[in-house]
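Inspection log for the structure reproduced underneath, given as structure tokens.
Note that this complex is displayed minus one protein chain, with the remaining chains in position.
Presenting subunit A:
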Amino acid sequence: MIKLEKVSKSFHDTLAVKTVSFEVKEGENLILLGTSGCGKTTTLKMINRLITPDAGEVIINGKNIAQENPELLRRGIGYVMQNNGLFPHYTVGENIAIVPQLLKWDQKKTFDRTKELMAKLHLPDEYINMFPHELSGGQQQRVGLARALVADPAVLLMDEPFGALDNVTRASIRKEFKGLEELKRKTIVMVTHDIQEAFELADRICLMDKGEIIQIGTTKELLYQPSSDFVIKFMESERLSLEFRVTTLYDLWHDLPEKNSSNAILVSSDLSVWDALNCFRSGVQEIAFSKDETAEGRSIDINDLTLAFNRYQIRYQHE
């Protein structure tokens, strides 16, 4: 879907991005992760030609974007920014309708789509005539997301979309974001410096440093098969919680005792260890799940879980 081939960019003699290549598959969520100044935002902005690469090619849907009209290209790519970048002189409704207006949709279609998205993003109807400054930061960010999604673009680029929010708001919006049906079929490239966020949202992570890709892979690959010391160090301080996040109950299946209790609460096998622990913390004694539809369910308590997790870890690291 999106393909970068040996893309480089320098600003005033400093190389910001060095021969970066990667591919993002349709419907995939790739997260560019790294510290400030690592070149991740520059890389992102080269995908919708906000920045023109010095060398290399960016190909979307088989077409080299350098040969396309930049304005038409951008109208087909959703873009979400850290500080929302809403137009202060436009109402919420007008802000969301910018791209439809550029695409010359009729008013009814635009209005219906605006309403639909506002409902999906939990923005009350009456906000449509309010100005961005009258909304809270979290609400503004939802409007920014609605603006990016309104024309249903196949590709969505997000530059630290939750970066300007406080921790509580950030966690809740992230959760909604994950559950949003609209986003499931989109190809997303997202930039963040927050490791937890990256691990929570990514299909694959592209870890960058000093303009270069250090490692690109799934969350598990980064955790258990780090390509260099840099990758290990980068995740060191949050390693345990990351492991809780990437490991699902399904992964632990073989390490769990075979027992079945009728008092257990049924959960999905996709549940991460992190969420399962949260479940126990909230007072649940036992949870139950099954590996697939044919297998018999297993019920576990908190001790089973931690034991299984430890066994799994030892096994995984020696594989």
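The rule is simple: a contact is a pair of C-beta atoms (placed from the backbone, for glycine too) under 8 Å apart; a residue touches a chain by one contact, two chains touch by 3 or more; residues count from 1.
Quick note on the criterion: contacts and distances are computed from a predicted model.
Only one of "Dihydrolipoyl dehydrogenase", "Osmoprotectant transport system permease protein", "Monovalent cation/H+ antiporter subunit C" or "ABC transporter" fits the UniProt record of the hidden chain, and that name is "Osmoprotectant transport system permease protein". Checked against the hidden chain, the listed residues A:Asn83, A:Ser172, A:Ser228 or A:Ser268 yield one contact partner: A:Asn83.
Residue-wise, the contact with the chain that is not shown comes from A:Ile98, picked out of A:Leu15, A:Ile98 or A:Cys279.
Checked against the full complex, the one of A:Arg147, A:Arg245 or A:Arg298 touching the unshown chain is A:Arg147. Although one chain is hidden here, its contacts on subunit A can still be listed: residues 48, 50, 71-76, 79, 81-89, 98-99, 102, 147.
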